[in-house]
Structures are given as structure tokens and as C-alpha cells.
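Only one protein chain is missing; all other protein chains are in place.
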Amino acid sequence: MEFDTRIGVSEPDKIYVHGYDLTEDLIGEITLADMAFLGAAHRKPSQQESKMLNACMVAICEHGFTPSSISARLTYLGAPEAVQGAVAAGLLGAGSVYLGAMEYVAQMLQDGLKKVEDENDVQIIAAQIMEERAKKGLQLPGFGHPIHRPIDPRTPKLFALAEELGFSGKHIALMNEIHRQFCEQKGKALTLNVAGAIGAVLSDMNLHFSVVKSFAVAARAVGLIAHIVEEIETSRKDCMAQKLYDFVEENTNYKNTKSARDKGE
Amino acid sequence: MEFDTRIGVSEPDKIYVHGYDLTEDLIGEITLADMAFLGAAHRKPSQQESKMLNACMVAICEHGFTPSSISARLTYLGAPEAVQGAVAAGLLGAGSVYLGAMEYVAQMLQDGLKKVEDENDVQIIAAQIMEERAKKGLQLPGFGHPIHRPIDPRTPKLFALAEELGFSGKHIALMNEIHRQFCEQKGKALTLNVAGAIGAVLSDMNLHFSVVKSFAVAARAVGLIAHIVEEIETSRKDCMAQKLYDFVEENTNYKNTKSARDKGE
Amino acid sequence: MEFDTRIGVSEPDKIYVHGYDLTEDLIGEITLADMAFLGAAHRKPSQQESKMLNACMVAICEHGFTPSSISARLTYLGAPEAVQGAVAAGLLGAGSVYLGAMEYVAQMLQDGLKKVEDENDVQIIAAQIMEERAKKGLQLPGFGHPIHRPIDPRTPKLFALAEELGFSGKHIALMNEIHRQFCEQKGKALTLNVAGAIGAVLSDMNLHFSVVKSFAVAARAVGLIAHIVEEIETSRKDCMAQKLYDFVEENTNYKNTKSARDKGE
Partner (left out) sequence: MEFDTRIGVSEPDKIYVHGYDLTEDLIGEITLADMAFLGAAHRKPSQQESKMLNACMVAICEHGFTPSSISARLTYLGAPEAVQGAVAAGLLGAGSVYLGAMEYVAQMLQDGLKKVEDENDVQIIAAQIMEERAKKGLQLPGFGHPIHRPIDPRTPKLFALAEELGFSGKHIALMNEIHRQFCEQKGKALTLNVAGAIGAVLSDMNLHFSVVKSFAVAARAVGLIAHIVEEIETSRKDCMAQKLYDFVEENTNYKNTKSARDKGE
């Protein structure tokens, strides 16, 4: 029984990671995000790819108080001996609802372009995608935001960077066209959100949609550090998790009366 | 009830993260690892700090097949619908045994230097620390490695970078002195491992020991991407997790015989 | 802001859980599995329901070495300070691949019976379900087993218990009929596995399909205790996780040669 891997191997005085000499080629030479790229693309990113990927991961790293960061804080409150558990709990909420869109957008764009002969006719492709999803009763992923209306400020920033760095290709063009048609259809300005933007940008960086979510999850892990640090730096009594727990306890309305139960038996 | 935070806030057209304008100051301007620094130090790193921190996180990001990365792969095998769960499972093994040392080293060095008046007399401080730990029956963290003997190649690389970037201060000096005395005491060359090196470097970057482990956990999350990608890219039948599971199943020696049980009742 | 719940409330000298007095009505009066029933059905189970549910949860509690239990052991190896992390890692692999079937079976049966006027004509309903799934390219959940062929010994046991305890209703009948037609269609004896059996039994206990998976997850948490105990009872050097890790390390075939990398650049 042998286990093949392209990822890494250690010798007494050398460590190879993704085919590179860790100390010669990677430490001090590349950024942390580049390690994610290496894992997905099996080669070091170019300078442009590195900058673009760092930008995308920075953009989704931190969202303030979210179900995910609150879970991490609550977990740290109960298990400060295991920071890894707090980070893990924070990541577990990074599922289909909040992070899924990024992957769904990438898949929608990549599948949409694969099906057609003439990749340049984005108008037709966009219309096809929208019609197909409507027929299946599927939502269009990558649109809408509770706060950032009608523009998510990260979207123009990321698209401008993609343009500048040479990654503004057919996927971004298609996403923009879907956006245009969707707004037209609805008769109002809809937000093309950061998940939609990143799904398109990573697609134009030739990253397969199936790896997109793991990039988002890793970025979140980095973002959770700040939340755990903020809990550490606040006294236990005043930390956010304790305050929140106390608040919930004081405002719990118990609706299951003993008498109701008795009748039910 | 109000929840204070210095981390982030969103307005319709602006997002502030750690006091910076996300789109103006951070996206495209800083690296992913810098977000970790921001979370711990509440300010952007200098160029030197950014390079040093990226180097440290790259150094501990990836270790090939480990209990942690194998868990992530096994979890992905059972729950491919939830990549976040695979990453979380991988992180949960990043506990005291494998990652703890980094924090323990940082704490040992930071506490050791806090207790003394003359920070420059590393020989005496090192001796004190070693004596104190010996008295309490505590191991010296940061030493030893099953493969990298007598030198962990990451250690000289990181210390050289620290020197070059201006972070080679009293904590690294103290760690090197502890190493020297420890080798002398044992009468042989002992490995100062990467956990020991990073514990010292991050201390010389003025990062508090309590945040060190969360940096390591976040770096691991990035490293786990490669393992999940490798599982995705291999057919389900041939993926490492399935092969490993099959191997275990075929080589399980069930030692609890029915007859043994009968006698026990 | 108020948070409603029917689950529990504490007063200085009383604790109410699901409308019952914890110390008077529950502790010493009901089993652990009954707490799961209480959570899902909002009332105490009858003696028959309790026995049936305990039987189902016992049946899926333990599977020996599985990706899930191996992950738990590997996690314990790296983080013995946090048993909760080892259990959590074990549960994270209990996803769609291994546990999903139970829920899919329950949903298939419950939806199938909801659509028809005459619930007693299981032959027609079974045929409809099979036709519909075939049309959509969906597999039939609850069938097949790598080892237990052509009979999963748990299935007849659970169906016999259901009969004895009065839970053998239309869902089990429908599942048996689907099994009969499926074997006929394939021209061979196919295993109706334990997931299929439990999906049918819990449906005949009037439990909604959406809660079925959480029952399975909780049962697994109980089963993982044995694996963690076995790791604790074995010396660190000889424990299964360490042996497995050593084996993987010794049998890793690193396929990413430096020269291959050089050509790629």
C-alpha cells in the first residue's frame, strides 16, 4: 500500500512542498495566500496572480460580527484551552448560505462557457443561463446584499484590480452581462455582491469552481484570529461572548408551561 | 445592550476593517497574512513585518500527511457537501501536541524576560528558565524533531530572515542561548525546531504569546486546501482517504471474541 | 428582543426541560435517547417508542473503524486536551455519504405517501417513486452494502421489533415494496441496508425526515466514546492513530520531483 501525493515530503535537511524546496523557494519568497494557490494550481503564482488572490482573500476575510465569528467567540468562552476549536466552530458556519454563492457563481460561469461554441457572445450565454435557471427554479447566485445597495464597494474594486492585473476575461464579462440583464429584467439596480465578484475573478484566474469554497474557508480562518484576539484582550466578564450569553439568558421567553404539558399527556 | 468591537463595520458604500477603509487601504494593498497581523496588533504591518509574518506562516502551513491533514481528507470523504467541515476537522487536530510548542516557547521567552531586570544577560536568564522548568518537571518546548536532525532547515532560514529584516532581538537571542545550554547539558546536538524558531521570532515581533497559536491554526487552514484539492482531483475510488480506509478495514484485528465475552458475563 | 424557546428554563430550585420538571419527571425516569425524542416530538415517548428509538440508535451507534472514528482518533492524538474536538472531528465526517441515506429514505417515503390519495396501494406508490427517481437520474437510497449481502442483519431485526412494538406501518410497507420491485428489476437480491430500515422505522414513528440525520449524528457521538477510550487505554506509542500515522508516513510516495517542477517554471 502506497499513498501518492504531490504535496510534500521531508528529508533530514530538506523539505519539499509542491515540488519546491521550502526553505530556498518558498519561505521569505511567497505569501501565505500563494500557498493556497500552490495547493490548487500546483505551481507558484505569478506576481499578478499573487496580488489578485491576496486581494480576493483579504476581501472576504473579515465581516465583523457574523454567525460564524459569534460562534467562534462563544466557543472560545467555553473552551479557551483549545483555540483550534474556536476557529473550527467559526468555520463550520461558513456553509452554503454565506459562502456557497462564490462557488455557485464560479460553477454557473464555468459551466455556462463550456457549453457554448462562441465564448465571445456573452449576451446570448447570459440569457441562456438565466433562462435555464429560471426553468429549474434556481436563484441567480452572486446578487443582492442587505447593506451594500445598489453597489457592493468590493465589487468595482476587485474588477478594477482584475483589469489592471490582466485577469479581466470572459467570466467577468459574462457575470457583468448577467448582472445587466438581471437588473433590466427586474427593472431596478441590483447589487452584484462580493461573492459574485470573486466567483468571476477566480474563474478568470483559471481556478476550478470546486476549489473556490476552500479558499473562502481558509480566508475566514485568518479573519477569525481578530475575533479570538478581541475576546482574549477583553476581561472574561466583559467579553462579547459572555455579554451576549447573559443577554440571551435574561431575555429568554420560556413558552413550554407545565400545565400545557399536563394537558398533553 | 451594546457590543463593542474594533474589528469592523459596514455602511452602504463603505466597509471599515480594523479602522481602515477595506477597499481603499486593504484590498490590493496588503496580503492575507497581514490581516492576521491587523487582528492581533490593531495596525497594518510594516513591509518588514509583513515579509517576516508571511515567512513564518508559510513555514508552518504545510506538513504533508499528518494526523491533521489525514483527518481533513477522511472527513471530506464522508461529507463532500461541506468543505468547511473537512477544514474544521483538520484544524481540530492542531492542538497541544503538534502546535502547542509554538505558544509554549513564546510564553517561556516572554515570561522569562519579563521577570529580569537586565534583559541583556541571556546566559543567566536561560539558566534560570531551564532550572525552573526542571524543578517543575516541565519539558523544554521547541526542541527535537523525528526527521530533521540535528538541524531543522526552517530554523536557520527564519533566523536569517529575522536578522535581515531587523527582528532578531532578545527573544531569539534567549532561545539560541537556551539551545546552546540544553545541548551542552545533554552532551549532544539537539534540534531547535520550527515551532521553537517561530515562537522566538513572533516574540521579537512583539506579538503576545496568547495569539501565537491562532496564527498557526490559520496557517494550517490555508495548508489544508492542498489536501482537499488532491482528494477532489483524484477519483473517489483512488483517493487517499478511501485507500486508507480500505487498508485499515482489511488489516483490522478484532480481539474481542464472543467466547471471551461469554466468560465475562 | 425576546428569544422564545420550548426547550428549557431554570429557576433557583427547579429546571424545566421540554415542559417537564427535570428532576421529578426525567432524571431516573427516561433514557438518554428519550431526550432526543423529546427534542423532536416535544413530548415523552411511550414505552414502545422509547424501546424502538433506543434500538435504532444502538443499531447505528458503532461501526468499528470508519473514516469518522479514525478522524476522531487522529484528532485526539494531536489534541488530547480537548476531547470535545475529537468527538466533533468524528461527527464532521458523518455527512451525506454515510449518514445521508437515512434522511433521503425517510424523505422519499414521506413525500411519496403524501402525494397519493390511497395510501394503501403501496405497489403503485412504489412504482411511481422508482419511476420518478429514475427519470431524474436519482439513485434509490437505502440499498446496497459492501459486506452485508444480501441481507443486512440489522434490517430484519429492526423490522421485527417494529412489528412487535406496533410501529410497522405504511412507510415500512412501502420500503419493503420498493425493495421487492428493485430486486425484481435488477434480477438479483439487493441488500435493504440499515439506513433504509431506520429511515422507514422512524417515519412510521411519525418523525419528520428533517430530524432523522440529527438522531444519527447524536448516536455517533455516543459511539465515538469507545474509540477515544481505546486510544486513552493504549499507550501513546501503540495507539491506533499513531500507528496509522507512522504507517502513512513510511508509505508515502512523493510524486512531485524538483526536476518536474523546474520544467514547469
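For the reader, a short list of remarks on this structure follows.
Letters A, B and C mark the chains in the order given here, with residues in each chain numbered from 1 onward.
The rule is short, and it goes like this: a residue touches a chain if its C-beta (ideal position, glycine included) is under 8 Å from a C-beta of that chain, and two chains touch if they have at least 3 such contacts.
Since the model is a prediction, treat every value here as computed from it, not as a measurement.
Across B:6, B:133, B:180 or B:208, the single residue that touches the chain missing here is B:6. One of C:82, C:173 or C:192 touches the chain omitted from the figure, and that residue is C:82.
In the full complex, chain C touches the hidden chain at residues 1, 3-15, 17-18, 22-23, 26-28, 30-36, 38-40, 51, 54-55, 57-59, 61-65, 82-85, 87-89, 91-95, 99, 147-149, 151, 153-154, 157-158, 161, 210-211, 213-215, 217-230, 232, 240, 243-244, 247. Although one chain is not displayed, chain A still touches it through residues 64-68, 70-71, 74-75, 77-82, 85-86, 88-89, 92-99, 241, 244-245, 248-249, 252, 254.
Although one chain is not displayed, its contacts with chain B can still be listed: residues 1-9, 16, 18-21, 42-44, 79, 81-82, 84-85, 88, 92, 248, 251-258, 260-261, 264-265.
Following the convention adopted for this analysis, only the chains that are shown with their structure count from here on.
Here the chain at the heart of the shown protein, by mean C-alpha position, is A.
Taking each chain's centre as the mean of its CA atoms, B is the chain most distant from chain C.
With rounding to the nearest 5, the Cα superposition of chain B on chain C corresponds to a rotation angle of 180 degrees. Computed from the mean C-alpha positions, the centre of chain A lies at a distance of 30 Å from the centre of chain C. With each centre defined as the average position of its C-alpha atoms, the distance from chain B to chain C rounds to 35 Å. A straight line joining the Cα centres of chain A and chain B is 23 Å long. Within chain C, contacts with two or more other chains are made by residues 79, 81-82, 85, 88, 92, 248, 252, 254.
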